[in-house]
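What you see is the complex with one protein chain gone and the rest in place.
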Amino acid sequence: MTTFERSSGRAANALRPVRITRGYTRHAEGSVLIEFGETRVLCTASVEERVPPHKKGSGEGWVTAEYGMLPRATHTRSGREAAKGKQTGRTQEIQRLIGRSLRAVFDLAALGERTITLDCDVLQADGGTRTAAITGAFVAAQDAVNVLLSKSLLAASPIREHVAAVSVGIVNGTPLLDLEYIEDSACDTDMNVVMTGAGGFIEIQGTAEGATFSREEMNQLLQLATDGITDLVALQKAALSAPLPA
Amino acid sequence: MTTFERSSGRAANALRPVRITRGYTRHAEGSVLIEFGETRVLCTASVEERVPPHKKGSGEGWVTAEYGMLPRATHTRSGREAAKGKQTGRTQEIQRLIGRSLRAVFDLAALGERTITLDCDVLQADGGTRTAAITGAFVAAQDAVNVLLSKSLLAASPIREHVAAVSVGIVNGTPLLDLEYIEDSACDTDMNVVMTGAGGFIEIQGTAEGATFSREEMNQLLQLATDGITDLVALQKAALSAPLPA
Amino acid sequence: MTTFERSSGRAANALRPVRITRGYTRHAEGSVLIEFGETRVLCTASVEERVPPHKKGSGEGWVTAEYGMLPRATHTRSGREAAKGKQTGRTQEIQRLIGRSLRAVFDLAALGERTITLDCDVLQADGGTRTAAITGAFVAAQDAVNVLLSKSLLAASPIREHVAAVSVGIVNGTPLLDLEYIEDSACDTDMNVVMTGAGGFIEIQGTAEGATFSREEMNQLLQLATDGITDLVALQKAALSAPLPA
Amino acid sequence: MTTFERSSGRAANALRPVRITRGYTRHAEGSVLIEFGETRVLCTASVEERVPPHKKGSGEGWVTAEYGMLPRATHTRSGREAAKGKQTGRTQEIQRLIGRSLRAVFDLAALGERTITLDCDVLQADGGTRTAAITGAFVAAQDAVNVLLSKSLLAASPIREHVAAVSVGIVNGTPLLDLEYIEDSACDTDMNVVMTGAGGFIEIQGTAEGATFSREEMNQLLQLATDGITDLVALQKAALSAPLPA
Amino acid sequence: MTTFERSSGRAANALRPVRITRGYTRHAEGSVLIEFGETRVLCTASVEERVPPHKKGSGEGWVTAEYGMLPRATHTRSGREAAKGKQTGRTQEIQRLIGRSLRAVFDLAALGERTITLDCDVLQADGGTRTAAITGAFVAAQDAVNVLLSKSLLAASPIREHVAAVSVGIVNGTPLLDLEYIEDSACDTDMNVVMTGAGGFIEIQGTAEGATFSREEMNQLLQLATDGITDLVALQKAALSAPLPA
Partner (left out) sequence: MTTFERSSGRAANALRPVRITRGYTRHAEGSVLIEFGETRVLCTASVEERVPPHKKGSGEGWVTAEYGMLPRATHTRSGREAAKGKQTGRTQEIQRLIGRSLRAVFDLAALGERTITLDCDVLQADGGTRTAAITGAFVAAQDAVNVLLSKSLLAASPIREHVAAVSVGIVNGTPLLDLEYIEDSACDTDMNVVMTGAGGFIEIQGTAEGATFSREEMNQLLQLATDGITDLVALQKAALSAPLPA
């Protein structure tokens, strides 16, 4: 088995440096800049006192997400989706994943008939934008819920658990945690894993880009992901335990 | 653990009756009606002697897929995507999945600079449309390749392996193979698995709809899927071994 | 006058073999596969308990149609309208024609404030798709009305008459009934005729593709069409007199 | 048979006053304002030295049409198609009809690899906009061809014949020529007829709006139309025989 | 400083011949053809007894504008916006300008909860279409208000002042009033000025196309514009003092 040399001498089972900056912008109820190494995603949580049609009159709220990438977040400029008049399939896939992941830890009845929209906009991309987005969106959602609690609009938090996500993959036969762009491009298997703070799986999306993968390889990848998400949840908790910057 | 009573007394680890009808329509190079119980998907493979821009001059071909659902394939009528002027996120997700799955077993260099488009149109839906589509699209692709071989446009087949797919899920605590719509609606965890004939994984997409799932549950689901796909590949082979109806 | 040799030795005034399969799919209130030779159109009738804005509060119902063609229903693959984001002018013309034709035999007040949508999707095309669609949609609409009657949602049928349609044309100087694709491509004049079971005209759309046509030629074409539609109405009646397959 | 009192005491078989103003705007190669009573359509013919893809390298030219209606051409304001982002089915039907009608009298090989686009924009609508558009577009096309001839870009005219169009219909049992809006709204049968100067039919589109129509009624309508078109062709000729205003 | 020779020997500070034809079409509450030399714009004012969502229940009305250009209003044919499925940025900029300019002289509370839509469609373009549109739209709006007054739907006019607009620019160093297309193409600075009858500025939009401009040049341009608008307001008054043609 060939081993793969990671940038900055990172170990195969190590996350990139993670930074979570709360209160990054001022208008949103929750606003978090999350960085997984050079990947930087701005996650805002917006509360609106209305629900989409399928929830009207249900007594339940809704949690949803939208995802975007600034045109020059990437190595070469990609066309602006607003200018082209439609979102790509990739964008839709990612925002659906973020929405499902966050809804999985929300008690929609406890939220009441209101909507929390998580806007995840990639300022700079270096692999793992969707997993950073989920991890950061959770923190933004928590800040938005805190606003509702502090205004007595909610009596108790509708959030049941933490949720975080990380990518794993096999590059040159070596299972790696938290892939950078260059690793993502080279990998045979790429897997995004979403878990709760309690260690339950919410989503697993694994794709063989080159060779297929085996049950054993998948088990290795899931172990890497489980450990990485444990660390990410700890980082979320640390970030949330600090006072929100003025 | 509650057990769940399946329709027609089906066992938890049993596929629905599968029917593969080749030559279902006459114009396409490959045309297959695949039925997983009451789910019916028409899969056609069309060969065109041109490639998309990113493959021009590469000497390689391309394999891609499009997915659609007739408006009344479902219990209640859904709006026609062509009339609404765009494909839903769900449609795009599914057609991207079908395309990736088929490309995983194709040697694009051996295909040469031509495109095979797999159109998967759901005539009747009862759960598992995307897995039926992948399984049927493979047979249609094989028939299209046979046309190219018989016309000496190809010297050897660019298809390296079989590919098939099945859904699995946990309903009331019971892991089930090949979910019908009613089971799909009730399940806590829903997973689509795509594998090669040789038993390698191409795609795993698992989602917790209600409770999260554990590593052990996932292992149970993957075992079910592996067995089911083994059966589906045998059914593909049986269908392909018969002469194509005139 | 040159005579034109038709495929299978068909006479100039003969329909292709017509097959009408009711209950082709299971979810729709009416579901009919109609075949005019190699042309195959799936016509479903969906009942919804709402009406479009211009009928709200009028006490009247609405009957409308949508038309589509699977990408590989034709000799060469045509782009999927849902993917291109709009319906062609041809598609819109055809679905407007089907809708007008069906409304012409409906008593919208007797239908009550509900909508019947006729989805006509071409699985395989060999000329005459719009006339097959009208002829099949009538049978699907009748089955849907029968459901409403059997559930006592309607006291009496809002259908006043049968409606059916056929194409006629002049090829190499010979007037022909029910053109196949190859005849349609070669014809000088192409005419679609829609009539009631009682023999009244609902629509006549005649187009000179090459040479113009005269009054006398038009009279010949209308006679052919009248005879053909008489036969089609008989076939509709025969199909409807059989019990609906379970 | 009830008789119907027409506005201004017009006879059942009389056209409304027709006015054809050539050179109505200055930039187009042909520019004609045509008035059928209160219906006013501006028809311009634009020559471009290029052809659509399906004609490239064929040595043949192309003739096409676009149709539009100013938002307040009608009694109540209709939404602007450009603002809504799409053309209605009605608009597409009409512009396809105008295009086919004009192509029917053009020798596309004699035109050479260039395109004539006929833009027909309704300034004021009072019934019969599509028939006025066809009749006026012919005059504009003739003026555009004259420009090409005068510049020696063409050696001989590619126009083989005149083409003109008129509507006919049955109102309260009376067959009428050239329907105004109020008659069109009240009619049982509405038919648009396009003919050449030599008296051949190019298009017949008849629709029963209320009661169906019989062969005999259709014959009466076609006779009215034939006479009306004979008059319209004479009016085109008179307009074209005058010098073009500076 | 070079002087620039204008067509027809027009003085640098002279408007082109202006013609204002009221009652140009018959359905709209106000319908005005305005001509600035060879530029011809049809401005209609339509009254509708409803307001957009942001005004519902406010007791206030709304005034808005839409702008369009017929495809062959220009030297070479431009694509039809309705066919392309969207309005250009230029079109949107212009219609927003017209709307703001008209709203500036309207008392929306006095208008009551109704909407006046000003459709400005360019039949022929030779520079200055947006300024002609504003100047003509005012007259159409006045005629529409007169209809409301005459029907006693309004007790007093909601129009507080006249509004008119003109373009100015610097060509070859010479400040010019009311630019024609050829001057507009050659100018270094192009400015559109909208003023009230009382001499207040509503909008100034100045753009350096080549060299930048100085405060002094801007003062010269504004003086030219002020004089020109004084003349335009006098022409509006003269047009409105005449009886509306039947």
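By letter and in written order, the chains are A, B, C, D and E; residue numbering begins at 1 in each of them.
Heads up, the rule we're going with is that a residue touches a chain if its C-beta (ideal position, glycine included) is under 8 Å from a C-beta of that chain, and two chains touch if they have at least 3 such contacts.
Note that this is a predicted model, so its numbers are computed, not measured.
Undergrad: From the touch rule at the top of the page, work out which displayed chains the omitted chain touches.
TA: Contacts of the omitted chain with visible chains: A, E.
Undergrad: Can you work out which residue in A:83, A:156 or A:246 touches the chain that's missing from view?
TA: Touching the chain that is not displayed is residue A:83.
Undergrad: With the full complex in mind, choose from A:44, A:101 or A:236 the residue touching the hidden chain.
TA: A:44
Undergrad: Given the contact definition stated above, which residue among A:123, A:186 or A:240 touches the chain not shown here?
TA: Reading the full complex, the residue touching the unseen chain is A:123.
Undergrad: May I ask you to list the residues on chain E that touch the chain which is not drawn?
TA: 86, 89-90, 92-93, 95-96, 100, 104, 191, 195-196, 198, 200-208, 211-215, 218, 222
Undergrad: Kindly note down the residues of chain A that lie in touch with the hidden chain.
TA: Per the touch rule, chain A residues meeting the hidden chain are 25-28, 31, 38, 40, 42, 44, 46, 48, 66, 68, 70-75, 77, 80-83, 85-87, 91, 117, 119, 121, 123-125.
Here, only the chains that are shown with their structure count from here on.
Undergrad: Same residues or different residues: which describes how chain B and chain C meet, taking over half shared numbers as same?
TA: Chain B vs chain C: same; shared/all numbers exceeds half.
Undergrad: How many Å are there between the centre of chain A and the centre of chain B, using C-alpha atoms for each centre?
TA: For chain A versus chain B, the centre distance works out to 29 Å.
Undergrad: If you look at chain C, which of its residues touch at least two other chains?
TA: Where chain C meets two or more other chains at a single residue, that happens at 85-86.
Undergrad: According to the definition of touch, which chains form touching pairs?
TA: A-B, B-C, C-D, D-E
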